[in-house]
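Structure, as structure tokens:
Yeah, one chain of the complex is gone here, protein chain that is, but the others are all in their spots.
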Amino acid sequence: MRDVRLLAVAFDPGAEIDAFSAAHAEAGGVAAFAGKVRPTDGCEALELSHYEPLSLPGMAGLADQALTRFDLLGILLVHRVGVLLPGEPIVLAAAAARHRRSAIEAVDFAMDHLKSDAWFWKREKRADGWHWIEPRSEDHRDLARWN
Amino acid sequence: MRDVRLLAVAFDPGAEIDAFSAAHAEAGGVAAFAGKVRPTDGCEALELSHYEPLSLPGMAGLADQALTRFDLLGILLVHRVGVLLPGEPIVLAAAAARHRRSAIEAVDFAMDHLKSDAWFWKREKRADGWHWIEPRSEDHRDLARWN
Amino acid sequence: MAVKLVFLGRLADLAGTHECDVADTDGVIDWTDLLAWLEVWSSADLAAAVAGEKVRIAVNGALLADKAALAAGDGDEVAFLPPVSGG
Partner (left out) sequence: MAVKLVFLGRLADLAGTHECDVADTDGVIDWTDLLAWLEVWSSADLAAAVAGEKVRIAVNGALLADKAALAAGDGDEVAFLPPVSGG
């Protein structure tokens, strides 16, 4: 089962994980990663923009890739768009599987792709205004692990 | 920060993950794995017994190992004991870190050790009575990855 | 009728807007027409940025393998996509 959502309002990762786990009663476990806006480095707000004709199909395609590549019963990908405050959840990836290694690897895979291979642009508001966030070489190295 | 608990009553992994995430506001993300009793193969109940003079110090030592080995801000290990019904959560491992790879790897590490290197004995109730669960060679292979 | 242009990320800053219409088009706009139009409508900087090798182009949500092959007609949406941000 694939559940892929772009949200313009705040969400609760724990509640999403519980609901996802309940929807996959037959799974032995659920792995998850929830990323949030770090309240550090003088970041006052984070804006996530996207191009929906690519972002949503891209997330759905990523979910399908994970379902094909790992032995999963289900996958959940939730991504915020819009302006977020420090501490707010940005992204949640969760995978349900009979065996824990499949679930953990699928979350690792999904996060590496969501972070650097999905159609999102981010800018940060600091005391001196908005700053675009560039691609990071670390993300590309992470991504290359799956080739 | 280390939070290690043995619980004799049911718990809610999503609520634990949210509380853990809130306690680590400075983390960029939280990775987690929640394992539950699978309602398959005719399992009617699962009993987890432990030897507390070893089980709780063992979990605390595992948490400390993870804190030393990975770049974490905190780790949460929760394990049920007693009789559990199908669908009930057995175990939750969560890690908070500045970077997602550290958090995901720490959860992977903690689960491999909790599953086969912790002082828990399990037996399953089936239609014909209780059956002890033996060690699995797959678990030992998973564990050997960290040596 | 018109071709709709959509600017993402820092290209929106450079263009001064998230989207605009290329109105009064007569038939199909190709890559050369588009760069010329952007230069007049906005700036040479925007045209150069859009032509940069790291900027991808999508027409109606489909990425172009080769930007020079662009051919957009009335009702089409052309999106300019700079490199996405890291985690």
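Each chain gets a letter, A, B and C, in the order it is written, and its residues are counted from 1.
Quick note on the criterion: contacts are C-beta pairs under 8 Å (C-beta built on N, C-alpha and C of every residue); 3 or more make two chains touch, one makes a residue touch a chain.
This is a predicted model, so every value here is computed, not measured.
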Original post:
Considering the whole complex, which of B:L7, B:A22 or B:L54 touches the chain not shown?
Top reply: B:L54
**OP:** Over the whole complex, note the residues of chain B touching the chain we left out.
**Re:** 35, 49, 51, 53-54, 57, 111, 115-123, 132-136, 138-139
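By our rule, only the chains that are shown with their structure count from here on.
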Subject >> Farthest chain relative to chain C (centres taken as mean CA coordinates) >> reply: B
Original post:
Whole-Å distance, chain A centre to chain B centre, using C-alpha means?
Top reply: 23
Original post:
With chain centres defined as C-alpha means, what is the inter-centre distance between chain A and chain C in Å?
Top reply: 28
Original post:
Touching two or more other chains, which residues of chain B qualify?
Top reply: 100
Subject >> Residues of chain C touching at least two other chains >> reply: 87
